[in-house]
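For this view, one protein chain was removed and the others were kept in their places.
Showing subunit A:
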Amino acid sequence: MDFELTKEQSMIRKMVRDFAEDVIRPRAVEMDINAEFPQDIFEQMGELGLLGIPFPEKYGGSGGDTLSYAIAVEEIGRICGGTGLSYAAAVSLGASPIYYFGTEEQKEKYLTPLAQGKSLGAFGLTEPNAGSDAGGTKTTAVEDGNDYIINGEKCFITNASFAKTIIVTAVTGKNDSGKNIISAIIVPTDTEGVTITSNYDKMGVRASDTAEVVLENVRVPKENLLGDPQKGFKQFLYTLDGGRISIAALGLGIAQASLEKALEYAKERKQFNQPISNFQAIQFKLADMSMEVELARNMVYKSAWLKDQNKPFTKESAYAKLYATETAFRAANQAIQIHGGYGYMREYEVERYLRDAKLLEIGEGTSEIQRLVIARQLGC
């Protein structure tokens, strides 16, 4: 057992922390108010190699591991949940599937610019009537000569308005037992028939772009199909397993930020002639928060480590996602409580943490779905 980070991992933590403190922190409140996606910040993150951490150098990546990537998401999430969500979605959902399942040509053409941070990726799975139940996908991709013609509608797609490519899931046929075959297809956003609108007024993660994607007779070459045409569903389950680690890391970052703010405030705020951190009621809250943050961290890092060791991590990444995101919500809620009336005000930031954390219990598999995944792994 070795709980030490490597030198590279701790250098990455320091670099990302410094970057997030210097560049993102001064703008976090404004970006939340204006629901403004920080494109320039993503350009800088691209230049620093953050968008390519878990991909090899030959595809424009940095050759880091999943744990380094999780640490980077944690550090960005500690400062801004919205930026963290767009970052996690770009890497885990927009780029990773191409790395896992793409052909050599697809990796060169599509993964490289994503890993270099020259363009941003997105993943379109959710539809108005297919959320938790991805099997209910209605979007279709029909073969026509050398092309697919795609029709359908995707909703709540992170980064879509700023993406050059969206990986879209669509029904491509039926298997022998009559079930739909769902495949993932790379769709360049400038293809005719793709309409992207971003009109959602969100509760939280407001710095992140979320858009609706309508696909009307969108024609893409067959070679844009990702991976095995028969195993699309299995492939995106694997993609989501990986994505869970990053959402868990984001939850960890928000939980850590909540703890830090609450602790600092509790030591400064005086009521009844003493710092409120002298009161056992406050101390117990802080003790619980601190313990849960550390437990979440252990689970997040362990699931990243399992993935790096090529060991099964489906159950552990579900544990991590479920526990870290629910910890984030609880910690943010307690941070507001400890701040009293001030915590309810935007400028103290803890109310934003709560709004941001709420999304993490929904996106990339709701808490209920995580419990389902775990129960299935238990053999239920």
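The definition used in the following text is that a contact is a pair of C-beta atoms (placed from the backbone, for glycine too) under 8 Å apart; a residue touches a chain by one contact, two chains touch by 3 or more; residues count from 1.
As a working rule, contacts and distances are computed from a predicted model.
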Name under which UniProt lists the unshown chain, selected from "FAD-binding oxidoreductase", "Tryptophan synthase alpha chain", "Tricarboxylate transporter" or "Electron transfer flavoprotein subunit beta": "Electron transfer flavoprotein subunit beta"
Selected residue (touches chain absent from view) among A:E47, A:D144 or A:E268: A:E47
On subunit A, residues whose C-beta touches the chain left out of the figure: 7-8, 10-12, 14-15, 18-19, 47-50, 52-53, 57, 62-64
